[in-house]
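There's a structure below that I have some questions on.
What you see is the complex with one protein chain gone and the rest in place.
Note that the chains are named A and B in the order they appear, and that numbering of residues resets to 1 at the start of each chain.
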Amino acid sequence: MNKRTCTATASALVAALALGAAGCSGGTHSTDGKGRGENPALANQGAVVGGTPKKGGTLTVLSNQDFTHLDPARNWVMSDMEFGTRLLYRTLVTYKAAPGTGGGELVPDLATDLGRSSDGAKTWTFHLKEGIRYEDGTPVTAQDVKYNVERSFSPDLPGGADYAARYLAGAEGYQGPAQGKHLDSIKTPDDHTIVFELRKPFAEFPDATVMPTFAPVPKARDTGPRYDNRPFSSGPYKIQSYGRDKQLVLVRNQYWDPKTDEVRKAYPDRLVVLMGLKGDQIDDRLIASQGADASAVSWGALRPESAAKVLPDTEVRKRLLAESTNCTDMVQMHTGRAPFNDVRIRRAVQYALDKDAVLTASGGPAFNDLSTAYMPATLFGGRQPDTLKIPTTGDAAKAKQLLEEAGRPNGLSTEITVSSGDKGRAEAIQQSLAKAGIKVTIDTVDPSAFYATIGDTTHRTDLVYTGWCPDYPSGSTFLPFVFDGRYIKEKGNSGNHSLFRDKATMERMDEIAAMTDAKAANRAWQKLDGEILKKAPAVPVLVRRWPLVLGSNIAGAYGQTSFGGQLDYASVGLKNPAASQN
Amino acid sequence: MSSTAPDSAATSTTATAPTGSGPWQLARRELRRRASVKVSLAIVAAFLLMAAGAPLLSALGGRSPDEFDKSAIDPYLGGKPIGPLGGVSADHWLGVEPVTGRDLFARVVHGAQVSLLIALTATAIVVVAGTAAGIAAGYFGGRTDAVLSRLMDLTMSFPSLIFMIAMMSVAKDVNRIVLMTLVIGLFGWPGIARVVRGQTLSLKHREYVDAARVGGAGSWRILTRDILPGVAGPVIAYTTLIIPGMIATEAALSYLGVGVRPPTPSWGQMIAESVSFYDTDPMYFVIPSACLFLTVLAFTLLGDALRDILDPRGGRT
Partner (left out) sequence: MILYTLRRLAGVIGVLIAVAAVTFTIFYVLPSDPAAAACGKACSTERLAAIRAHMGLDRPLWRQFWDFVSGIFTGRTMGSGQYALRCDFPCLGYSYQNSEAVWDLLMDRLPVSASLALGAAVLWLALGLSTGVTAALRKDTLTDRVLMVGAVGAASLPVYFTSMMLIYGLIRVAGLLPYPQYVSFGDDPASWASNLLLPWLALAILYAAMYARQSRSSMIETMAEPYIRTARAKGLPRRTVVVKHGLRSGMTPILTLFGMDLGGLLAGAVITESIFGLPGIGRLFYGALSTGDQPVILGVTLLAAAFIVVANLAVDLLYAVVDPRVRL
């Protein structure tokens, strides 16, 4: 079970939120669909940019937003989790700090190993290393880890991952530790041992312990909802000041002992995150890389609008990371009601959709790869099959014909919900479906409200545009989450936004899940992917990359494949610390 | 807040000097003398024509405003238009929108339609509501005046842009053009109502109004026959002067992402999207900005001239 070399938890659910993704993007060079040669954005694929950093200096992070949550019990957005767990708090297990596929490897962090299971993977035991200290010098204990897991149940602290709630025994109805109640299924026989008792076997439990939920929070420091503004550090840095949506300053946690930490390099002395800047100004500053900006990196991905300034410039391209997010963007159709309960109409959408136009709206082939299957390329051994052979620009005639067969010769009108950042992609979808007579109205929703909106299965629109990412290279972390009808929830639904309830598919999923031969199971998942594609509950559109332009003084930089291609803050630093501002 | 009321009441006593030979003829003669009026009238007329004939014009250009043209852009450069000046060609007279390749001429023309429709309709709402409220408050006085004046004060105390953004962003399943018009109109009326109220107060006790009253004319008749023509001058001037504000408000709301629904173009929406391309595709940025600029400029010049002539001393709020 632990043979995986390329794992990433962060859960499929997470991935969907973060626009980022877990998973691993192998060294598969992008095939850009038009065969115009090597993708200019991928020169640094799998490599470390800028050489080995020198210790010291101030690393500036330019951001157009605030963190959603830094409270480890609530932090469940891909990039924020990366930032939190790489800099501020340590979890039981984490990902190796390495570029390319190496970044998917699990390594012990607080724990001495990747956890030991007993009772058929229903009980998991972790031992904590000695000598790990908080920013005030007090030691990290197993009780603190347990306490934070309990915190994640509190309705006062919403937003976090629900792994604990889904797997821990006796967790039903638990409302967190604020009223003095504790979970019996987490045992701490001594300060350095923690035992989790699960209600069902969960072989991938160590993957889950990468989540910030499994970071320590000392009870005495818990300020409830306000902990979000000042989490207490167990990592290499502590918070000096945090003005929400303005500026976060991190300085060294002098009690952090590098000997206990094989992951974090902690090169810079300080990190300053400047928040709420304009996206276009961030791009311009990093492209110019003048003065203090040379020691800066961008928090968010490069905007598609800036591609024209980056791609033709060989100097800037040398400072460009573009790791794949490994998430498949899809148009998911509400198969539970008319008109999309008719497979012919869904197939019409499949044929009408001009993926090429969406790709362009998404920043073009340099920053995206087209998708012809649901599961991303890594789950197909590097290349997705194209079973339907629909032209990338769509086939409006065929779509019209399908609509006619379905008794809708005059087309139909429908609505799509997209996150506001996907407006351009939605317009491309709208335009291409219009050619086949499907009139689409676009509803843009702010990212923070997006999942709540589309998770409401009765009130949501027929179409939604959303992504999914595998936790690790196995179809079991993709297809069941997206197409298993038994996962559907009336409210707060996630993953299966097609509301796809296909008996044959569900039976087949159970059969594959029971297979013992991993290779055979893999092949079976791949085959099932194609079979679901024929039933067309969703149209796979593209897989995004996470392009980041780095300042010219940045060293040790690469996209962390397990955190959606976000810059790995565990090992980034400066070439010349003296050149950075203090 | 009542500070401006005594001021305009005081000044407006001299506002419309009674002239023997028809004030409107004088006004027209005066207007014709000014070069700025001619130019701005021409610009306004051109844009109005453009807005009205949008479908026709874009048909002439051979492109619909929503139609993508992939051949006009380079997907490898983030969708930058191919060719000089943002892809200006015989096919695309003003070039294309980056990323989508939509025809800029068609979009700017349809955008004019949306922007001007919203601005002019909102203005109409403001003028009708404001004039009615102003006349009622000024003429009937007493409790009517008190209630309406308080309402004006209250509305003016609302941080209008903030409220407009809020209302636009919470309302989802509605016609956004209609909503935007109503929302903009909702906050605009007190300004004009105050001007009209002041004017009405001064007209109310003029001899000719008293004469009409003594002659047994009803309120309605006095209001429409005597008061309304008296306030018409300042109202017209004021109206012209608030149109630029309305256009700018539409642009502001669209800029903040609470404007029209995609793919509908409006100038504000176009500017908002083109800001990120201001250096890579300046043409895309300049065209909607220039349209907005010219329209606002023309209405301002026209309004200035009208105010000078129709209401030389009042109407400054």
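Following the convention adopted for this analysis, a contact is a pair of C-beta atoms (placed from the backbone, for glycine too) under 8 Å apart; a residue touches a chain by one contact, two chains touch by 3 or more.
Since the structure is predicted, the reported quantities are computational estimates derived from the model, not experimental observations.
Engineer: Taking the full complex into account, find the residue in A:Glu38, A:Asp119, A:Asp184 or A:Asp446 that is in contact with the omitted chain.
Structural biologist: A:Asp446
Engineer: For a quick check of understanding: of A:Glu38, A:Asp156, A:Glu262 or A:Glu531, which residue touches the chain that isn't displayed?
Structural biologist: A:Asp156
Engineer: Touching the left-out chain: which of A:Thr52, A:Ser118 or A:Gln175?
Structural biologist: A:Gln175
Engineer: Suppose we count only contacts with the excluded chain; which residues of chain B make the list?
Structural biologist: 1-4, 6-7, 153-154, 156-159, 161-163, 165-167, 169-172, 244, 248, 251-252, 255-256, 271-272, 275, 278-279, 285, 289, 292-294, 296-297, 300-301, 304, 313, 316
Engineer: Using the document's contact rule, name the residues of chain A that touch the chain not shown here.
Structural biologist: Counting only chain A, the missing chain is touched by 13, 16-17, 64, 66, 76, 154-162, 173, 175, 177-180, 222, 224-226, 228-229, 243-246, 274-278, 281, 284-285, 288, 290, 420, 446, 448-449, 451-452, 455-456, 489-492, 494.
Just so it is clear, only the chains that are shown with their structure count from here on.
Engineer: Hey, which residues of chain A end up touching chain B in the complex?
Structural biologist: Touch residues, chain A against chain B: 36, 40, 279-280, 284, 303-309, 311-312, 354, 356-357, 359-361, 363-366, 393, 420, 423-424, 426-428, 430-432, 434, 441-444.
Engineer: What residues on chain B touch chain A, complex-wise?
Structural biologist: 66-68, 70, 73, 75-80, 98-100, 172, 257, 261-263, 275-277, 279-281
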